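Every protein chain but one is kept in place in this view of the complex.
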Amino acid sequence: MRNKVGNKSIAISILSSIFKMIRKNPVSWLIIGLTILFATLYSESFLTGTNLESILKGFVITSMLSIGPTFVVLMGSLDVSYMGIWMFGGALVWLLFPYLGMASIFIYPIFGLALGFINGIVHVKSKIPSFILTLSITAVLAYLTTVIRNIYGVLTLAVPEYRFLTGSLIQYVPTTFLLALPVFILSFFFMNFTKLGTYLCAIGSNEEGAELAGINVKKYKVLGFAVSGFLSGLGSIALYSYLGARAPVTLDLNEMIRGLAAIVLGGTPLVGGIGGPHRTLFGALAYVLIFNGLFLAGIDPNQFKLYIGLTLIAAVLIASRGLKGVLIT
Amino acid sequence: MARINLSREWLQRNLTTITPISAAIVLVIVLRILNPFFLTTHESVVTLVYGMSWFLIAACGLTLVILMGSFDISIPSIIKLSAMLCGVFYPQLGFFVIPLAIAVSLTFGFVNGFLLAKFNIPSFMATLATSFVAEGLAQIISGGYTRILQDPAFWAISITFIPAKFGLPSIFYWAIILWIIGIFITLITPFGRSVYAIGGNIVGARLAGINIVKVRILVFMLSALYAGISGILYAAQIQGAHMQIGVMDTIPLFASVVVGGTALTGGVGGIHRTLLGVLIVRWLDSGMSMIGIDYNIRMIVFGIVAIIMTIVTIERKRIKIMK
Partner (left out) sequence: MNFSDLSIIEVRNVSKTFNGVVRALDNVSINVKENEIVSVVGENGAGKSTLMKILVGIYPPDTGEFYHKGIEVPFPRNPGEALKRGISIVYQEKGVIPHLKVYQFLFLNMEEKFTRLGRLQLERILNVAKEVLDELNIKCDITSYMYELPLSTQKMIEIARAILSIKLEHGEIGADKLTPIIILDEPTAPLSLEERDELFNHLLELKKTSSFIFVSHIIPEVIKFSERIYVLRDGKLVAHHDLSKEKVVEEELFREIVGRESHYYLWSKYAYGKSELFEKEPIVLSIKNLSKRGYYQDISFDLHKGECIGLFGPAGSGKSEIAKTIYGIISPDSGTIITRHKKAGLNDEPHRRLKMGVGYFSGETGKELFLYWPIRKNVSLVNMEKVAKKPIKVMSIINFKAERSLAEKIMKKLRIRAPSVETECYSLSGGNKQKVSVGKWLERSPDIILLEDPTIGIDVGSREDIYEVLLEMKRSGISMILVSDDPKEYAILCDRIFFIKDGKLQKVYENEEFRKVMQL
């Protein structure tokens, strides 16, 4: 048995699988197509540094909110608690800042992880449908955020010391993008280099079969939610400067949808078993590009909802090709 | 062995009837204590009616969908769009906004059902997407501005008091009639039976020769129709339309269906139960606002109530795998 692990050959295989991925995924064609389209139509505004910067920013927001939940969608469930983690985690940061200083931002992943565990355990024990469960928990978190705001009588829970996060260390590359990179890397790691990715796919693809193969399905379901929460929490660090605990707290279904939209656009159907964080990144990029294009075209931002809806319909229609024979409600 | 299972079944079966009834009784008592005028004055009854009528209509539509085992998130958005259509186009079309709103609603319903039946797209996802389209359209036609309906003839659809002095506004009667029609459809027609069948055992429904595609599309169209009518009546009631209609109503609507005793899994419960669920939800809402509980907290309470009732009504034995 060959024990020598060739680093070069791993790099080559990763690269070649990336190329294969790009070729196979319809979304990547969409992205390439849109890029070309916008570059020609709006060449003055599209290919500028500022535009690139805003695309990257949008990309970061969308992807940070959707990478975590991708793991849960892989198993066939839904997790919308990323908004709650973002909001309430921000409140926690604000609360802890006087005591922990700059380090208090690291409460985010810890909180996310803890919340993920709670989601997972409650879902597995009580069999409450995951969508309803995570939606309600988000509602609770939203409320708690307002409570904290009310108790302390403040309008915003932003911490000025973190301002620098909104800027760009390198020109046109927002700091948040750099902060997002560890999340990307971690998600790839979880997906491809640990059992977790495989097992979650297995559970999503054929839960009974996974059980028969000896997998502790309950345990991995809980882990799936935990990872989702952890990644969302970590991702929220990158997003701390945007909205978060600052914005008015609404249980706006529309904002919540961003995450799911990116996942679906990327080609991870909601029934599970197929897809992964790499696809979600494509989806997030596509999502952002579409809206960038609409914005450049001068369409009223208030009408975006319509286009989100139409895009979603198109996305699920494309994704539905893989769903033949599955019994859907 | 069979005996023991039976009584557990019996308990659970009747739990879904006992719970809402006792909850309703408790609520009435508590509310009475909080506000001695509750339900004793004409005014308080009218307020209740204005709050629950449009809601009941929408909840009936949602109940039908849930009975079939699906979900419909687009109802609040369709209500909004329907109301907006009335508000925006009344000056040009007069009462013809009504067929317009209905036609538009039916189209959305058709799309929802079609996406599910022909493309196998989970109903949650499909209706979510169409809700966005509806919202977007509402935004476009109104420009985001609130519309006022100036014509008392239009208001009269909803606010005519029958009988004139101490009666109830007409919207109440519309709601009750639609509710009764809903009960009729679900309990007495073969179509209603097939809705229960699909919700209860989709494989068996197919084997029994039920046209699943047709029923699914019809159900979503009905749900959208109810939502559309609710929107029209609501616009008449508040004499206008604005972009905040239906916002945050998904959870209370869902709660009212589940609290009434219709299980999320489908095949169990019914529109007849939804009236009680709606009453409970509206009373809960009034009670909480009387105590001065914040709007957001009220949402959370509904969420929790919905979860509890979901746990109570879900026939977990039947479902080995819950996602």
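For reference, chains read A and B in written order, and residue numbers begin at 1 within each chain.
The rule we apply is simple: contacts are C-beta pairs under 8 Å (C-beta built on N, C-alpha and C of every residue); 3 or more make two chains touch, one makes a residue touch a chain.
All values reported here derive from a predicted model rather than from experimental measurement.
S.K.: With the missing chain put back, one of B:P36, B:G209 or B:G292 would touch it. Which one?
M.R.: The missing chain is touched by B:G209.
S.K.: Return the single residue from A:L78, A:L115, A:I128 or A:A210 that touches the missing chain.
M.R.: A:A210
S.K.: Can you list where chain A touches the absent chain?
M.R.: Within chain A, the residues that touch the unshown chain are 1-3, 5-6, 9-10, 189, 192-195, 198-199, 201-202, 204-206, 208-210, 212-215, 273-274.
S.K.: In terms of residues, what is the contact footprint of the unshown chain on chain B?
M.R.: These residues of chain B touch the chain that is not shown: 1-2, 6, 188-190, 193, 197, 200-201, 203-204, 206-213, 267-268, 315, 318.
As a working rule, only the chains that are shown with their structure count from here on.
S.K.: With chain centres taken as the means of their Cα atoms, state the distance from chain A to chain B in Å.
M.R.: A distance of 32 Å separates the two centres.
S.K.: Please name which positions on chain A make contact with chain B in the complex.
M.R.: For this pair, the touching residues of chain A are 75-78, 123, 126-133, 135-136, 139-140, 142-143, 146, 207-208, 249-254, 257, 260, 264, 270-272, 302-310, 312-313, 316-317, 320, 323-324, 326-329.
S.K.: Tell me, which parts of chain B touch chain A in their complex?
M.R.: 68-71, 73, 115-116, 119-126, 128-137, 139-140, 144, 202, 247-248, 250-251, 264, 266, 294, 296-297, 299-300, 303-304, 306-307, 310-311, 314, 316, 319-323
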